[in-house]
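Please read the structure below before turning to the comments.
One protein chain omitted, others in place.
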Amino acid sequence: MLVSIMIAGFGGQGVMLLGRLIGECAFEENLHVSFLPAYGPEQRGGTANCTVIVSDEEIAAPVAEELDILCAMNQPSFDKFIGKVKAGGTVYINKTLVNADKARERDVEIVEIDADNLAYQLGTVKVANIIMLAAFLATAKILNVDRAREVVLKKLGKKQELLELNRQAFQCGLEQAEKTS
Amino acid sequence: MLVSIMIAGFGGQGVMLLGRLIGECAFEENLHVSFLPAYGPEQRGGTANCTVIVSDEEIAAPVAEELDILCAMNQPSFDKFIGKVKAGGTVYINKTLVNADKARERDVEIVEIDADNLAYQLGTVKVANIIMLAAFLATAKILNVDRAREVVLKKLGKKQELLELNRQAFQCGLEQAEKTS
Amino acid sequence: MKKLYSRPESLNKSASGFCPGCMHGTITKITAQVIDELELGEKTICCLPVGCGTLGLLYWNLDLVGCAHGRAPAVATGIKRSRPQNLVFTYQGDGDLGAIGTAEIIHAANRGENFTTIFVNNSIYGMTGGQMAPTTLVGQKSTTSPTGRDPALAGYPMNISEIIASLRAPAYVARFAVNTPANINKAKAGIKKAFEIQLRNGGFTFIEILSNCPTNWGMTPLETLDFIEEQTMKQFPLGIFKEPEEEIDKC
Amino acid sequence: MKKLYSRPESLNKSASGFCPGCMHGTITKITAQVIDELELGEKTICCLPVGCGTLGLLYWNLDLVGCAHGRAPAVATGIKRSRPQNLVFTYQGDGDLGAIGTAEIIHAANRGENFTTIFVNNSIYGMTGGQMAPTTLVGQKSTTSPTGRDPALAGYPMNISEIIASLRAPAYVARFAVNTPANINKAKAGIKKAFEIQLRNGGFTFIEILSNCPTNWGMTPLETLDFIEEQTMKQFPLGIFKEPEEEIDKC
Amino acid sequence: MPKLELRTENCKSCGFCVAVCPKKVLELGEEVNKKGYHYVVAKRPEDCIGCMQCAIMCPDAIIEVYK
Amino acid sequence: MPKLELRTENCKSCGFCVAVCPKKVLELGEEVNKKGYHYVVAKRPEDCIGCMQCAIMCPDAIIEVYK
Amino acid sequence: MTRVFMKGCEAIAEAAIRGGCRFFAGYPITPQNEIPEYMSRELPRHGGVFVQGESEIASIYMVYGAAAAGNYAMTSSSSPGISLKSEGLSYLAAAKLPAVVVSVMRAGPGLGTILPAQNDYFQATKASGHGGFRTITFAPSTLQEAVDLTYQAFEYAQRDRNPVIIAIDGFLGAIMEPVVLPPFKELKEPPKWAVTGKKGKMYHIITPATANENSQQAFNLQMEKLYRRWAQEDVRVEEYRVEDAEFVFAAYGTSGRVCKSVVNALREQGVKAGLIRPITINPFPYRSFEKLDPDRVKAVIVAEMAIPPQLLYDVRVGVGRAIPITIVRASGGNIISQKEAVEKVLSLQKGEMDYEEII
Partner (left out) sequence: MTRVFMKGCEAIAEAAIRGGCRFFAGYPITPQNEIPEYMSRELPRHGGVFVQGESEIASIYMVYGAAAAGNYAMTSSSSPGISLKSEGLSYLAAAKLPAVVVSVMRAGPGLGTILPAQNDYFQATKASGHGGFRTITFAPSTLQEAVDLTYQAFEYAQRDRNPVIIAIDGFLGAIMEPVVLPPFKELKEPPKWAVTGKKGKMYHIITPATANENSQQAFNLQMEKLYRRWAQEDVRVEEYRVEDAEFVFAAYGTSGRVCKSVVNALREQGVKAGLIRPITINPFPYRSFEKLDPDRVKAVIVAEMAIPPQLLYDVRVGVGRAIPITIVRASGGNIISQKEAVEKVLSLQKGEMDYEEII
């Protein structure tokens, strides 16, 4: 098993955190994993993306020319990276901001989550990434969801208020995943 | 013809000037010539030396492992460099400060000039180098002495007083050369 | 209708690369306005630093030279000595000018080079993500002073205008802020004065401007306005530290 | 018989490498005397510059570190922070400290590093054969200001003690000369005071000493004595620019 | 009456203009521009007195004022 | 009577000591040391008052003074 | 031994602390800011010293001072900052001072971009300053390797009294991977040669200068001897599926990882590919290339994130002219394309050989 995942979106959408949390979860399962944030001169106010590779063998290249999974949090990211998704791959989109019509004809599964709107309903658009994460975990089935939940909530902080919000977001993501699948 | 000459002495004895003036004279005669001052961390208050090579062909190496001519203005220089003089070579010594006994048995010609004392008599020990220069020019017979005198006096400066002193020193050197040879 | 306030010609139409509420934008804008007002667009050569000011490479509508971190004053020296007929200025941050470029700014000032330096003091390394600068305030947190600047370990903030003003050659040295419209107007007047001095070969001119870095201060843009007023200005009082004699007479 | 004046133990028996009449010798000697008097020989680490001071590598009888040109204050920072129990001082020339090393000395001073700098100001680059230094006097000739320093091209001499004293952290900043026995004794007392401040962790101390360079000034040693009195001191007045509060009380 | 021209595509929603306007003419809107910012809108243009405080304060030179 | 000890092999003939001696005890001699310098000599040692001016002034720490 | 999921720069910093580093001085520059930032947080907790230098130059000379005083000292920077440290590196070597310098390469020349690259290979291996000194230069390709080598770097530095360079590209600085951290080393007393105040009449001189031509030449010869010993004893290299390989990649760092993937992909297609991955880029594993059998190996493919190529030279020195050498490369922040590398080999197999000229 070697799964290559890219998360991409606006600078402020928490895509790095999302990717990193996937990494943390894989790490806790003793899998081989690499998390590689892309950074660069465009970062200031531009787009951000990162690559996570999860494998049960040693990971050679920490980058992927072809993706098994793309998680696109905004339209420019979707447009830029959809071409890299393998036939048979999966694309998670933040439906609030992304229109996936372009890719309908391609041999990729599209999982649409209205993440920004759902997050907004939970109180802040900032947890859209957690919703996406949970949805990804629930459907991709690479990692154990319950263990992942624990890891994620532990990593996200100690403040009770935040903890609750994140728990809700995670739950929301799981539910959405069920709905879409 | 290729003649390798080294001038060596204390820092303040004008050995660089002496070497340089030989260079200038050779230059004026359209000969190939190189003047290479040795410099280094020991220079401050230490000894100074330079290598002049005069040739009628292009000069490859501007340094000489064996010397045709050594001009030693003080004892340490004499001691240090006498070993580099070729069999059949010539050594000019500033007799005031140099005892050449060590080299008596070697196959080198020794020209002794009481340069410091003579210079002192002319008014300043500073012109000892000019006395040596003239003696060298007169005996080595590599360069035309009259043309050299012109060059030297021209290079040494415009002040009437100095000019006269240098002229005397030059003359003195010529006379000494005659005496010793 | 008459245009009362317009975007300066000496800036490109594109958006700046600065973060929301970053006063690099403000300072760039007022400098461009001065250049427009003095009709110096075709005469000006602008030397940009490494720091967020580098983003000006895509923003200014002027002849531009990107310089190495801290070395803009040396570059400007080379330019101005080669082309005394041009208006030359450097635009530098506090890391650039106050840390790595200490020698370059002090010696250009000391030589009395006839160019202008616009010094954007935001008490932090903005571009690299918020490390402590020589101008970081005592107690201010940064990524390399995680518990706040401790004078016992890192010394006190450096008042650079005061140092420059203590040299003999510089003609005009002043500190401004851009946290209110009134302060912005004063800063603009200061820049104008500096350029005018340069144009009459009056020597080195140095304009420090207190700025912000919402991103790395971890504040909203609005919060930074108060911080400047209440914290920054305590350490870095506004004022004119040196000016040509004639000007002083006029006051 | 009692020895009234002796060659200090903290110097080797060999001759120094300095030129005849060079006050590097004097300054080295009085510093060594202070170390002897305070019995600090086994505690001291001396950071030497690049310049004629480098010759001290063969002269001092102390733990020595040869530093790169201008960087002794950074080296001393690394040493003192690693070994606060030692007495650490840098010994630097005016080219070393005032030109290439401007940033290093200003920032070490500004951080308030707890070491001492002995700054030998002879208005010239001695070691390299007499080029203009930041401290070269107006009109003074050097091999790179062949017609005399022209302030229009090279600016005015930099008064470095005054700059250092304007920073908040330094504890003690003073300028001395060594052109008369009386001045030599004052300079020695100044060095002693600086070391004592350092020993009680009082912070950065800076001793500037006006010196000479007979070789590159083109003067006899005796002529340099007058030059210092009549020319150098005009530009660089002797005095204490900063001292710890307690000391001031005593005065 | 003074007129405002807002190059809102480059507005970064910093709120400086809103804060300094003595007449509360400006607000950050609901809409988002291409870069994702809730850009400035003139909510009460009729109250504008053309004092230019907003324009002077705007770091991104978004606001032009006519009279 | 004070006594001077002169490590003349390292004297560089700068003349500082000669210049500052209030009693004209010292002079630069005729003799030259190994380095080629006319080193200092105590011409009138009997006049010495042990004031140490010469020793203080000597850059090369040539002079030691006893009393 | 602690297994953690850590960011490259931070893991390197932590490994240094565990390896005994108690002094760090550095100046911010992307993409290595996490090293000084981590040090500013963590070193004080271990009784160590963090100083933010006023520049890269000041920082390396602070390290010089700390090393002279017997401390285990480190600095880090990225391309322009490493250029600025080059005088200091030369001084460390001349003064025989141990220190560890981390070079996180970004794209250049000049300000370039802050993106990962391998274009400072020559600087890290041949001319990290003036005077022709050398360093052991490690080029890890995984975080675990980076951690282990950083940890050991202090030992090498102390053993040789010479700076050690850890040369990585921005990818490795930014990546997060699981990594096992080595245990904290016990701190040692300052070595005998350090300046700590003289003992009796014996004083120490740390000097970057020599007295004359002969002492300088003696120093140079002594250093050369050290470098020869490295070449004999300290070369590290991974030879991956090289035994029967007909196409041998040469790549280090991140490019080395990418090529490992490529080798695996090619092997799956039945192509006999292999990889020589220098771990020490100085001393360079010339032997690994010298021993390649020209009758078996059809081509050596150098893969590096550098245009113009640099690793290529060392490979050419090792390989000579008996085997054709070709390149796959990228620069500016781009990474070696696995696809391009695979295709290159496939076309080489078809006999479409291009021979890379050294320029």
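Each chain carries a letter (A, B, C, D, E, F and G) given by its place in the written order, and its residues are counted from 1.
Assume a contact is a pair of C-beta atoms (placed from the backbone, for glycine too) under 8 Å apart; a residue touches a chain by one contact, two chains touch by 3 or more.
Keep in mind it's a predicted model, so treat the numbers as computed, not measured.
Trainee: For the chain left off this view, which of D:61, D:145 or D:235 is in contact with it?
Mentor: Residue touching the chain left out of view: D:145.
Trainee: Looking at the full complex, which residue from G:82, G:101 or G:345 touches the chain that isn't shown here?
Mentor: G:82
Trainee: On chain G, what residues meet the omitted chain?
Mentor: Residues in contact with the chain left out: 57, 79-80, 82-84, 86-87, 90-91, 93-95, 105, 107-113, 115, 117, 119-123, 126-134, 207-221, 223-224, 227-228, 230-231, 283, 286, 306-308, 310, 313, 316-317, 320-322, 330-334, 357-359.
Trainee: Going by the touch rule given at the top, which residues of chain B touch the chain that is not shown?
Mentor: 20, 23-24, 27, 32-37, 39-41, 59-63, 65
Trainee: With the missing chain put back, which residues of chain D would touch it? List them for me.
Mentor: Residues 50, 54, 66, 68-70, 95, 99-100, 102, 125, 127-129, 131-132, 134, 143-146, 153-154 of chain D touch the chain that is not shown.
Assume only the chains that are shown with their structure count from here on.
Trainee: Roughly how far is chain C from chain E, centre to centre by C-alpha average, rounded to an integer in Å?
Mentor: It comes to 26 Å between the two C-alpha centres.
Trainee: What whole-number Å value describes the gap between the mean CA coordinates of chain A and chain B?
Mentor: 85
Trainee: Can you tell me which residues of chain B touch two or more of the remaining chains?
Mentor: 45
Trainee: Quick check on chain F: which residues sit in contact with 2+ other chains?
Mentor: Residue numbers touching two or more other chains: 12, 35.
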